[in-house]
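Working notes, structure below.
Of the protein chains in this complex, one is absent; all others appear in place.
Up next, chain A:
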Amino acid sequence: MQFMLLFSRQGKLRLQKWYVAHPDKLKKKITRELITTILTRKPKMCSFLEWKDLKVVYKRYASLYFCCAIEQDDNELLTLEVIHRYVELLDKYFGSVCELDIIFNFEKAYFILDELLLGGEIQETSKKNVLKAIAAQDLLQEEETPQGFFEDHGLG
């Protein structure tokens, strides 16, 4: 996989993960053009498209589009299920996930994605195992004593 993008129906980018090195300018250009292309497609259309020299797989969940660019010989149907597995994981972790959860907890969304995919390849397909890993991380955090609560309050 070359990259994964999450964006809203309004075309706002919510998450981006790049597995190939591109300059920021190019990333922005690709993102902008791809979002426009996908948003103009009708609901019943095919989830796959040839876009420039990329194979793109996308799927819409509620107000969010999940979009992956994959290699020529990658499996399109299974990429749809990578997306679905990621959605399931977010859903399980946040409890019925919505776009806001991803906006306010974007770092968590990244951590979960890093457990599912590494370097653009699937790392762990078992839902149970990924959730176990995330839970272990959260446990480490809870051992830390909360600090800065007062300093933070209202100061922003």
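Keep in mind that, in the parts below, contacts are C-beta pairs under 8 Å (C-beta built on N, C-alpha and C of every residue); 3 or more make two chains touch, one makes a residue touch a chain; residues count from 1.
By definition in this document, contacts and distances are computed from a predicted model.
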item	value
Name per UniProt, for the chain absent here [options: "Mitochondrial mRNA pseudouridine synthase TRUB2", "AP-2 complex subunit alpha", "Pyruvate dehydrogenase E1 component subunit beta" or "Ribosomal protein S5 domain 2-like protein"]	"AP-2 complex subunit alpha"
Chain A residues that touch the omitted chain in the full complex	13, 15-16, 19, 21, 24, 28, 42, 44-50, 53, 72-73, 75-78, 80-81, 84-85, 93-94, 98, 100-101, 103-108, 110-111, 114, 118-129, 133, 136-138, 140-142, 144, 146-149, 151-153, 155-156
